[in-house]
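Omission of a single protein chain aside, the complex is shown with its protein chains in their original locations.
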Amino acid sequence: MITAGVDVGSLSGKAVVLDDNRLVSWGLVPTGPDSAETAKEAMDIALQKGNLSLDRIEFVVSTGYGRVVVPFAQRNVTEISCHAKGANYFFPGARTILDMGGQDCKAIRCDANGKVVNFAMNDKCAAGAGRSMEVMADLLQIPLDEIGPRSLQLDQGEVAVSSTCTVFAKSEVLAHVRQGAPTNDILAGLCAALASRVYGLLRRVGIEPEFVISGGIGKNVGVVTRVEQKVGLEANICFEPQIVGAVGAAIFARDTLVKQKKPAAAR
Amino acid sequence: MAALEALRSAARDPQPVARAAKVSGRKVLGYRCVFVPEEMMHAAGVTAFPIFGTPEAVSLADSYFQPNLCEFIRNIFDLALKGKLDYLDGLVLCNTCDAVRKLYDHWKSYIKTPFCHMINNPQKQFTEPAYEYQYRELAEFREALERLTGAAVTDDALQRSIKLHNETKSLLRKVYEFRKPDLPLLSGEEALEVVMGTMLLPKEEANAKLAQLIDELGTRGRSPLAPGPRIMITGSIIDNPTLIRMVEESGAMVVADDLCTATRYFWYPVKEDKDPLAALARHCTEKPVCACMHPAEARLEYMMDLVREYRVDGIIYFNLMYCDPFLYEGVLFKKKFEERGIPMIALETEHTPSGLGQLKTRVQAFLEML
Partner (left out) sequence: MTELARNTGKSDLRTEADVQRARKSYWMGVREAKRKGVPVVVAFGLLPREIWYAMDVPVVGAESLAIQVSARQLSARYCEIAEQRGFSRELCAVHLSLIGMAGDEDRDPYLDQVFVEPDIIIGSSFACMSESKSFLYWVERFGCPFYVVDIPPNPWPGGVPRHAVEYLAGEFRRLIAFLETYGFRYRESRLRGAVQNSRRTMELWQEIEGYRARVPAPISAIDALHCIGKPLVLSLGSDSCLQLFEGLRDEVAERVRSGHVALEDERLRLYMVGVPPLYRLDLLDYPARYGAVIVKSDVDILGGSLIEPRLLDPEHPIESLAMKQIVDMVNPCFDGRAESAVRTVRDYRVDGVIGLNKRGCRNLPASLRLIKDAVYREAKTPMTVFDLDGIDSREYDESQVMSNIDSFVETLLVAGKAR
């Protein structure tokens, strides 16, 4: 049974193909102005890698903020349910999931079947999520993937970044730059601020092992390390944390299909 | 569904209703809150007009109130400053939340209608002293109305008004029966507008419409909703159907609503008593419908009654930003509901939501959880 999940996020589109329980292939593209097009591009890559065509896919579930505009999806499910399902796929013991995406962060609690039992999401603004990290990388003119490692190599000591809004945090960072603070120390401050915000979010749902991190910021070692310290648990992170939501969606697709087929077989 | 449409259109555009009352030569008193007895105003021969907000952005009021005050109240004050409530001869408020109390101060200083009264009701319910104190406050309100109109508010008139308004409440309860079936015959969005329309219209007219609506719903046959989890909406005031529509579009059936524009308005009838003032005072001190009031347990029990009666699967708690009583209650009650096996999600919203995207994701995720 071949199913697919498509996750159209604010910064990237992800598509995953699943054959029963086996991960066949996936695609990852930056989100363009047209969400439907982004979904299609990601799907095409996944199909190509898996040597498949769209008509071979029996059921597609879409998720992410662009989930309602995916033309080839038969059903949409929120990214909250999908991240829990996807985390459960990679780590069956997962009970607490932190998804740090482009536009927002989510703390999710789930049961042994990957069903959501509680969740919390941060406020409307992008502060402390992937987008603000991009803004800061741009501002400090360093590559995005260097933020994490450099934030762990302090020069003089972490600087304080207290603003909860990207716009204000930006001016705070600029002030530190003007005062001559070393870039690494500013990055440390940024990662610490994000870690502290998401920790608050996790506390709102309660933390229980095992702990899983998904989403793009799962690749930022500076944030992950600090979150782990605060939580007091090691985070499970799969080889590609950005596709966890899409995997969850593909599992929902499979489950839907199984449910649809079952009554027919019974009759 | 002519009655349904009539009530809904009254809710969508309240102004003509008020202006029509004005033309009839009666005085129109705007009021806010379910603890202000409409019956008294009706008996005094004035029109009781519930003030609702509009989706319009607040502009003039921003120089009077800081932005972190309830947007609903800022919206009302803004309408008043813009002259859009100029048909009102006065305002009646009661002692509920901080924002309402501030509206009273500001109205007196800057709007200056001939009449502005605050019923200083107790915030502790179910006690004899609170009842006695409420009785005195209502007596003063009655006198204030008499001074305004120059005519006595007789016990007889008050009895008749109570009867009329009890009829309204009982009709609304019957309308709500149609939300109880497995597939409700009235959607949450419709119900909200039905109650708001009822609140706005003269009760004689509203009662006739409600009776007709009950007939219409009896023959409706088909549910306006697709099957989904049975949801109760609660929290701060909701005076426009956007949020409820969004919840229903996300796949829920909204079957109950503990709101100032819904059950809180009509759940409790006034006891028809020899002393009508006493009956109203009892009524006000014995309906646990607001987060401003103590004890909180009484309110929880009332909400649990709704949960049982309408077979609610989950509760969505919409909290207007800066609406303190509900912000506190939301956290405290979430735990209590969950202990009773009823999942609840609390969401902070703006009075005029600027974007529903993230809100919708949370609502949908909550429904998926059920």
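General remarks:
By written order: A and B. Residues from 1 in each chain.
Everything below uses one rule, namely that a contact is a pair of C-beta atoms (placed from the backbone, for glycine too) under 8 Å apart; a residue touches a chain by one contact, two chains touch by 3 or more.
Note that the structure is predicted; figures quoted are calculated from it, not measured.
Check B:Gln123, B:Thr149 or B:Asn166 against the missing chain and you find that the one touching it is B:Gln123. Interface note for the absent chain: among B:Lys174, B:Arg220 or B:His294, the touching residue is B:His294.
Touching the missing chain, out of B:Glu56, B:Asp86, B:Glu140 or B:Asp156, is residue B:Glu140.
Touch with the hidden chain on the side of chain A covers residues 120, 162-163, 200, 203-204. Although one chain is not shown, part of chain B still touches it, namely residues 63-66, 68-70, 95, 97-99, 101-102, 104-106, 108-109, 118, 120, 122-124, 129-130, 132-133, 136-137, 140, 291-292, 294-296, 319, 321-322, 324-325, 327-332, 334-335, 346, 348.
Please note the rule applied: only the chains that are shown with their structure count from here on.
Centroids built from CA atoms put chain B at 41 Å from chain A. Contact residues on chain B toward chain A in their complex (touch as defined above): 355, 357-358, 361-362, 364-365, 368-369. Within the complex formed with chain B, the residues of chain A that make contact are 65, 77-81, 104, 115-117, 119, 121, 124.
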